[in-house]
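Let me give you the structure first, and then I'll get to my questions.
Note that this complex is displayed minus one protein chain, with the remaining chains in position.
Chains here go by letter, A, B and C, matching the order in which they are written, and residues are numbered from 1 within each.
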Amino acid sequence: MAECHPVGFRWVMAAKSRGAKVIHVDPRFTRTSAVADLHVPIRAGSDIAFLGGLIRHVIETERYFLEYVLHYTNAPALICEDFKDTEDLDGLFSGWNEKDGQYDPASWAYEGTDVGPAAGNREHFTGQPYSERGTQSGAERFDFTLQHPRCVFQIVKRHFSRYTPELVEEVCGVPRELFLQVAEAVCANSGRERTTAFCYAVGWTQHSTGVQYIRSASILQLLLGNVGRPGGGIMALRGHASIQGSTDIPTLYDILPGYLPMPKDKHDTSFEQYVKLNGSPSGWWSEFPKYAVSLLKAWFGAAATKENGWRFDDLPRLSGDHSHMTTVSAMADGEVKGYFLMGENPTVGSMHGALHRKAMRKLDWLVVRDFALTESAEFWRDAPEIERGEVRPEDVPTEVFFFPAATHTEKDGSFTNTQRLLQWHHKAVEPPGDCRSELHFTYHLGRRLKELYAGSMEPSDQGLLTLTWDYPVSGESEEPSAEAVLQEINGFRVADRQPVGQFTDLKDDGSTACGCWIYCGSYAKGVNQTARRKPGREQPCVALEWGWAWPANRHMLYNRASADPEGRPWSERKRYVWWDEEKKHWTGHDTPDFIADRPPSYRPGKDAKGIDTLAGDNPFVMQGDGLGWLYAPSGLADGPLPTHYEPQEGVVENFLYGQQCNPGRMEWLRRDNPYHRPWDDPRFPCLITTYRLTEHHTAGGMSRWLTWLSELQPEMFCEVSPQLAREKGLTNGGWATITTARGEIEARVLVTERIPPLRIKGRRIQQIGLPYHWGSKGRVRGDAANELISFVADPNVSIQESKALTGAIEAGRRSRGRRVVTSGPLVPALSSGGHERDLPVVGHKPVGPHGISESRTQEGD
Amino acid sequence: MGFLSSLSRWPVLQQIRKGDVHALRETARSPRSEQLRPRTEGADRVVQSICPYCAVGCGQLVYVKDEKILDIEGDPDSPISEGCLCPKGAATFQLVTGSHRVQRVLHRRPHGTEWEEVPLDWALEQVAQRVKRTREETWEETTKEGRRVHRTMGIAHLGGATLDNEENYLIKKLFTALGIVQVENQARI
Amino acid sequence: MAAVGFFTDTTICIGCKACEVACKEWNQLPDDGLRFTGMSYDNTAALGASTWRHVSFIERPVPLTGQETGLGDFSWLLQSDVCKHCHRAGCLEACPTGAIIRTEFDSVYVQPDICNGCGYCVVSCPFGVIDRREDDGRAWKCTLCYDRLKGGMEPACAKACPTDSIQFGDLDELKDRARGRLERLHRHGVTEAYLYGADAAGQPGTEGLNAFFLLLDKPEVYNLPPDPVAPAMEAKPAWTSMAFAVLGMAAAAVGAVLMGRES
Partner (left out) sequence: MTFVWRDLPSHSFSEDEPTYYERPVLKEPVWIWAVPLYFYAGGTAGAAAVLAATAQALAGDELHGLVRTCRWVAAVGGAAGSALLIRDLGRPERFLHMLRVIRPTSAMSLGSWVLAGAASATMGSALLSDHGGLPGRLGHFAGSLAGLLGMPLAGYTAVLLGNTAVPVWKATRRSLPHLFIGSAVSGAASLFGLLPVDLSPREVRIVERFGMMGKVADLAAMTVVEHEADRIEPVGRPLREGISGALWTAARVLTGASLALSLLSGRSRAKRAAGGLLGTAGALALRFAIFHAGKASARDPRATFRQQRQPREAEANPQR
């Protein structure tokens, strides 16, 4: 955190000075470790075992927050009899469908009911709740003694019972005593009076089990009562100014603004069906239709009517995974013709840069928008394969348009930070030359396209032609008004175009339009709430009057949990939001994340519908049952509980199960994407992990061109332990070549004890640390670490595995700079005899187009 | 007389006059030093902004004079950052004013070996036409299985995590209306 | 005007180098070379004419009191170094032109309109701080943001520092704060912590620093001199010696002339 979010770390240091204990778990000793109370070196890719160990410790030593767990989590809920754990099936949960290579989650459900998830794979929900309570969607049977063998608590307990300190030591390389110190510290700092917070970044997400990493932390935090309470939570530290915003208002294939799912060809055949499958009969998602209708009204205006299904049919449909790497593979196979890169440099920043370049060479046209000519803009004349003469610029047919971009100081707009806070930045000066904002580019592209298609009667074009696109422009460059766009995002009453104040005012009858329901209120009362700048020192520490946090300016989600079931603060020290009995209203330091006047004592009746199903002590309002899920009965592609699997390319065999890797992981079985042996690959004995440095920004587009930053970290380097340096003859400051089956790169050597070798099962495992900021352009240059990494991903979110893989290192500069994509196999193939990633049943996973093998296709059922 | 007055400003004479034996302080001070002020005092306006690097969202103050940026530093009013910035945030001035920024639209023809400068309008029109052509060539109303998909898989997009919400909104809105589903950004990476 | 300065508490430095960049931004300084040093994460290497804040990275096979790490005996010390604005400043006292002055804020400032690049300050600084910039010919170092101070603003590095490892303020108050911090660390068992240059008693050779530090190991570990002395404080023997030598020369001349006559 000190490395990549120094100013965020300001508050960690402030807490530390007030007595907080800072624990840093990381394969490397980083700048965060330098000031931590406790640094725990862990084998990259083994965090679930570590967190699982903590979960076990909390349960075994009965340190969980019983009252919280009983009331606010699904611990007492009973799971159906068909459920079988990985402990029973050697690493698989029940429901693995051999034919389709994916899970059928039916056996994971609560006994007697089917409940849709608040996020994730909503198609798991059949849309046909068979609850005895009618439309209620939640568990049917509970055991509040937590003793029933099929209650969630007992299932969780059994599932993690093997995650002992001894196992943690074996799997993670973390000495028992160190692990127990962490466990004790976490327990000692949880409960009524104290809370523990977890902070993570892509070190948790970029794994083939990334989502389950976060789930592990969620389970632990729910058990300890650390969710929805001040000083608690699980904090994602995100790396781009508006990466949260680009998830909320997604430039992502699978969702629409406000986490409404993109329609899927198989299920969402009509608007009614879409609402039925993706909404929920209970919990806050029961409001789904209002948000969906308002979005379509914002997009299609008067053309969207109830009769035409709000023009739902003008939305394109998904037919599977269309995520980034899937797109790139399709591109490499010639299926994608045109590509827009807006402020992103994938040939450095994404996995397997050579495959990206191969894909881009197959394009008809490419549009790049950036500040400078990045590696992605110049892939046709500046790349390892060009240097090697394997590809000549003359042979690259792609037409490239480079548009210089305006900076944040040259345009108005809002960023959403990692805490969901929208902050407006004002334009300071005009952009120079032809530099323009993306707002300008997109608006004028749309305007021109509308002109080009004017008069078309083709059904394919009606979406574009009816799209509302009337934003006021100003100035010589005809810059559209960002504030007008924010007004549309906020939403308005269709009749008088007055801004809507909050999302509870949205309607499903077409009388309101709203571009993103969770941002509703950001322009309440006709005031740009995101531009509020009341100085922090002039308001209480939650600072509700600085910018605007979604939803409804709630700074902490699920903060109802900061009060006990009766609505009283758990403790005076941890007072945050509580029920005011006199005013019959929730109140506190933050905007309560609850129905404002729903008393703690409220219990839904049998025929309660929609949000009325949420009891007064159901803090987790987005969940169908209002509870924190220790166990996820639906929504996940790879199981209801986190389980330790080894990375796609590991150094050791899975200690726990015959199933080596996440059975649900996405693979790209292509000749240009070879994998190493699942473990013990003699050609690639070292464990590689990648990371960022304080001094650079991601793929370097915003840092490698600046002298002030470049001089601080001027060259690509690798971090190796003194022992590895000795073994391989690496000298500090000299060169090393790092190789995987995908390619080879060179780097300066930094010999340091900060990246220790780990002892796993009596074997010494050497780790290689690689920052990934450099490329062949910019003021400072170096090889890109991502050239080494394969396409392999988590099945829930299609995020690649780049934090743990295997590779080899040798002293000296690379002689060849080969890439498997253009140079053919770099190493002779190995028979993987006795090294199977999967149990036989998983090994039969079908392979789709472009070599994609995934567990989330809709083709099976 | 100029000479005399400049002679009278000769510090050594002042030193003697004042009996300042060491001449370590004011005596040795130059007129420039006396008049020194922070350059931000001359700013025409101070614009409140947000750091464009990571997602902590530190406040920035952008000082502008004569329509040029003089200085960018932390905004002490921000409850998030209280005026602090990390090295990247502190380098924002160079990011936005640096000579690395390309200021003209560039075009690389198919099989070309060089960039060519082209007018912005022309390039925008060309892109619009490419989108139209590709979209028409690759339009997919139904899948092989006969399911209605109403889309093009011939066009894709990547990027957005560094862009404004409003920009992402327009991108998602336009591209979805064009039937483009392969819209992705860094959040996936 | 009260004396102001920096208290750099290295125990809370995270080595982010915001100070280095904020300084370069405000003072519009050029880069100092784009080369990899192999010295941990320190590619700046030292303070210099174009680098007025420098963060040192020390990888020690020594544990830090109060810290537990799976690496065994290891710790990483981080320290943001800067011009010390000494009470007895070598550079100031050496400067023949009066380019270097002590300002109303008690800081030591090089006036760029006066400096003629004689280079004497460079050898006179016992901390190796000030240096002459090759392309420019003048000597440069931290100004304690003299221009900002005049406008009532705090120095750019202290403002940027995310963890308040660099604290700026009234010198007396800073010293109180530093002593308080030291006491607290000692109470928590960090007995190796000490203040470097906080007063004349601790550093007689400079009579105390206006930019002082809280350190966790010997000064040498941070590339700081253990007992720096402003050269002018030791000037007397040299001058005396010269006086005798010069008299000797005169005597030799007299002798030579007289001896010449005799022969």
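Operating definition for what follows: a contact is a pair of C-beta atoms (placed from the backbone, for glycine too) under 8 Å apart; a residue touches a chain by one contact, two chains touch by 3 or more.
All values reported here derive from a predicted model rather than from experimental measurement.
When the omitted chain is restored, the residue from C:T8, C:S56 or C:T143 that touches it is C:S56. Contact between chain B and the unshown chain involves residues 10-12, 15, 21-24, 27-28.
In the full complex, chain C contacts the hidden chain through residues 32-33, 35, 37-40, 42, 45-46, 48, 56, 58-62, 74, 90, 93-99, 114-120, 122-133, 136-139, 194, 217-229, 231-232, 234-235, 237-239, 241-242, 244-250, 252-261, 263.
What we mean here is this: only the chains that are shown with their structure count from here on.
Here the CA centre of chain B is 34 Å from the CA centre of chain C. Per-chain Cα centroids separate chain A from chain C by 46 Å.
Residue positions of chain A with contacts to 2 or more other chains are 6-7, 10, 694-695, 707-709, 712, 779. Of all residues in chain B, those touching 2 or more other chains are 72, 76, 81, 84-91, 94, listed in ascending order. Those residues of chain B lying in contact with chain A across their complex are 45, 47-60, 62, 64, 67-69, 72, 76-82, 84-92, 94-96, 98, 100-113, 115, 120, 123-132, 134-135, 137-139, 141, 143, 147-174, 176-189. The part of chain A that touches chain C in the complex is made up of residues 2, 6-7, 9-10, 13, 17, 29, 31-41, 174-175, 178, 181, 693-695, 707-715, 717, 732-733, 748-750, 752-754, 756, 779-780. Touching chain C in their complex are the following residues of chain B: 11, 23-30, 32-33, 36-41, 71-74, 76, 81, 83-91, 93-94.
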